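First the structure, then my questions, so here it is.
One protein chain is absent from this view; the other protein chains keep their places.
What follows is subunit A.
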Amino acid sequence: MKALPLIVLLPFLGAMLPPWAVTAGRLRSAWVTGAVALAAIALLVAPGLSVMLQGETLLWQMDWFPALGLSLGFRLDGLALLFALMILVIGLLVILYARWYLAEQDPMGRFYAYLLLFMGSMLGLVMSENLIQMLMFWELTSISSFLLISYWRQREDARRGARIALAVTGGGGLALLGGILLLGEMVGSYDLSVILASGELIHAHPLYVPALVLILLGVFTKSAQFPFHFWLPHAMAAPTPVSAYLHSATMVKAGVFLLARLFPALSGSEAWTWLVAPTGMATLLLGAYTALFKHDLKGLLAYSTISHLGLITLLFGIGTPLAAVAGVFHIMNHATFKASLFMAAGIIDHEAGTRDMRRLAGLWRFMPQTGLLAMIAAAAMAGVPLLNGFLSKEMFFEKTVYMATFEESTWLLPVLATIAGALAVAYSLRFIHDVFFNGMPADLPRTPHEPSRWMRVPVEVLVVICVAVGILPSLTFGPLLAVAAGAALQAPLPDYSLKVWHGFTPALGMSAIALLGGLLIYSVRRPLFRWHDRLLGQVDARWVFEQLERSLFWSSRVLDRLIHRASLQYMLAVLLGATLVMLMLGFWQMPLTGSVALTPLDPVSAAAALCLAVGAVGTVVLHRQRWTALVMLSVVGLIVALIFVKFSAPDLALTQLSVEMVTIVLLLLALHFLPWTTPRESSLPRKLRDGALAITGGGLTATLTWAVLTRPYESISHWFLDNSVPGGGGTNVVNVILVDFRGFDTLGEITVLAIAAVGIYMMMRDLHLDSPKVDQEGRPWSSDRHPLILATFSRLLLPLALMVAVFILLRGHNLPGGGFIAGLIIAVALVMQYLANGIAWTQPRLSGELHPLIGLGLLTATATGLGSLYFGYPFLTSAHDHVHLPFLGDAELATAMLFDLGVMMVVIGITVVILVRLGSIGAAHRRTLLPKNGERH
């Protein structure tokens, strides 16, 4: 089904439109957003119908990362369809509502962009086939809801509410990731189809309980279950359309969605029942109780939402198929009546200027139509007959009674359920009576009146659904409930009947008691409020959260101060020390010497090693005399090149030699602008500490090298040796590896080099350094700036050097050489010209700057790679052939050489650009002393 990914993708793509549309008029963005939602609904129609009518499960899958078992997959079954419909239809209503709700100064484009982002994330969440993919959308809902809650970012409470919500749901997401990974580990797949069918396997697995706990942590945080419920009331700082959408109908339902989704795989164990059901019950009671005492309309609705989410969780916790059906049914009903109530609360806030029920009263006279709508929705929330809330609540009561008869110990269940029902009646009553009746309003910020016609339409639509479902359940939600519950159970549906009248049942009695009890509670509300304020008014879970947050910040600050001192020396010492400790732990109880016979030592090697040791130690001892130390350092570099020669690595020796030259030139140039001596400033303890670190580090590295070298080893290189000639067309295996077998790596490496060059280039822009005119002993620099012999010979040498470079490049595939070395040789030859003749002389003679060469080289290398794509081979496949060249004789030519040419160009470009730019800092200074055309030798 190609439409499935499109449905998810559409809101994400559409999210780019509103900020753009808003430039053409504020309300355009609302139209565009509505059009996106409508288009998504239109796309959903065809697949949705086939799910509804044929009961199919539609799948769309694409390999993404098959080695890790990851695929992109979308799934549309009954449950996903139900949620997708809720997301899109309520989303559309919210878009319409928000267009009227948002004030003139609110940036509308941003709001609708976030809303569409959220819509897409939510659709992706409910339609994901792969659980890892689902988790990504899950996190996206957290992020987009963060953006929506903090929409009024100038308000402190909005920012704080958004932060709390993100911290709690984000933390839950982390736990969920762990749970999903465990689940994938158990089943061997992240695909829902597989996981849902492996319930027994999962239950029998020892990792079942840890996975369950982690997944439930994700569910409970997202669905605001006790004790993680506190983020939801604080999220009420969001604009009311957001609350109506996210915090009643969709996002908080993501948690219970996951309960329903994984119901066949995870439910039915003791652990499930004991973890889920009590949490749901606690949340149900706590939410219903707290809702009664909230003076803020949205606060009341928030706690009521918490309570209803608890009810749904409890139903899934009970774990019987019938309870799950009731849970799905209540998800649908709650979404409709709660979204409409939030919208009604928003209208009241919008038109009366306050949401405080202590100030609101008697609005019936001013807005009877809104009042009627709110009343019906609130009655549905209270569970009054002939409305949809009544039906699912009745089913819930019935399940609790059933559980009680089934098991003696659960007699408390129906009692607590009835209490929660009574509390729900009481707070619903308060919502209506306090706002619309209860005397006359006093000192309202605005004179209330009915809202614009279209602002009420979304509420009307939802309320009509509440009534229609309440009277004719099986004709309205019936078919959708059947497919959704069927998909949640992954089993044949149990016998249930959607009817208003079931006869005189215990559940009906409980409903009656709840209605009467609610009336009673409401009638004694004044003493109740006083009692509550005295006893529990100060208790707030947020306080605990903020204490936790504060202590977390505090401890991270302490830790930070402990290990981070904004001093490179200190940080490096800590880093090195830690590394050395780990190295030592690694050596613990490990035999140092292996079994391999040693290579005999010869006197020449020993002498070379001695030179190297003198050079290295000399560099350290003389490091204050920077020029001398640099000479010492170059000795070390040369001996390293000799080591490469000795141990059969001619390519490395050539590279090391040429890099050594450019490095020393570079350091000499740099030293020109830096102090020539280092002051004595390290204290003795500091020196001792560093010395100890150095000796330990050196000792451990030497031990490690010794331990490795004396052990036998197995290498994969025989493959390269065997395939170099037949596969790569070259006998120099090192070069063939670089340009052919591992060509992609080399491409990456020259790209890194190019990036470094860009960084260097940028750092040298507007770099002002004074070029000293005399050396440190006060002698002027040599007046013979460009010695004649050097200048003459360097010019003579240039063509020779270039020829050698071409030779090295061409033979590189078969004999020591190649692009890196050829590039370095050319660079050295060019730099030599600059050194011998000066920039003023050399620059005009080279056609232009050399930095375009870097890009050209990268392009050549990449184009060579892409060329093989054109011939239908994978990226960077090399082709080679034997050709006869005039004058040069037979040659083996490979496309890899072209690649090598690219490498060479990059290397030349980078080396020359760096050195010449650095040299010209001083030259720019000197040039002002010379005639305009420059002095030409």
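Here, a contact is a pair of C-beta atoms (placed from the backbone, for glycine too) under 8 Å apart; a residue touches a chain by one contact, two chains touch by 3 or more; residues count from 1.
Rule of thumb we're sticking to: contacts and distances are computed from a predicted model.
> Pick, from "ABC transporter", "Oxygen tolerance", "Na+/H+ antiporter subunit C" or "V-type ATP synthase alpha chain", the protein name that UniProt gives for the chain of this complex that is not shown.
So, among "ABC transporter", "Oxygen tolerance", "Na+/H+ antiporter subunit C" or "V-type ATP synthase alpha chain", the name matching the hidden chain's UniProt entry is "Na+/H+ antiporter subunit C".
> Of the residues listed, A:193, A:320, A:663 or A:920, which one is in contact with the missing chain?
The missing chain is touched by A:663.
> Touching the absent chain in the whole complex: find that residue among A:412, A:472 or A:756.
Per the contact definition at the top, the residue touching the missing chain is A:756.
> Return the single residue from A:619, A:878 or A:895 that touches the missing chain.
In the full complex, the listed residue that touches the missing chain is A:619.
> For the chain not shown, which residue from A:320, A:438 or A:605 touches it across the whole complex?
Looking across A:320, A:438 or A:605, the contact with the absent chain belongs to A:605.
> So one chain is hidden, and I want to know which residue out of A:34, A:278 or A:637 touches that hidden chain in the complete assembly.
Within the whole complex, the residue contacting the unshown chain is A:637.
> List every residue of subunit A that touches the chain not included in the displayed model.
The list for subunit A reads 566-569, 572-573, 576, 598-602, 605-606, 609, 612-613, 616-617, 619-620, 623, 626, 629-630, 633, 636-637, 640, 643-644, 646-652, 655-656, 659, 662-663, 666-667, 670-671, 673-675, 678-679, 681-682, 690-691, 693-695, 697-703, 705-706, 708-710, 713, 715-717, 720-721, 724-725, 731-734, 737-738, 742, 745-746, 749, 752-753, 756-757, 759-760, 763-764, 767-769, 814-816, 820, 824, 907, 910-911, 914, 918.
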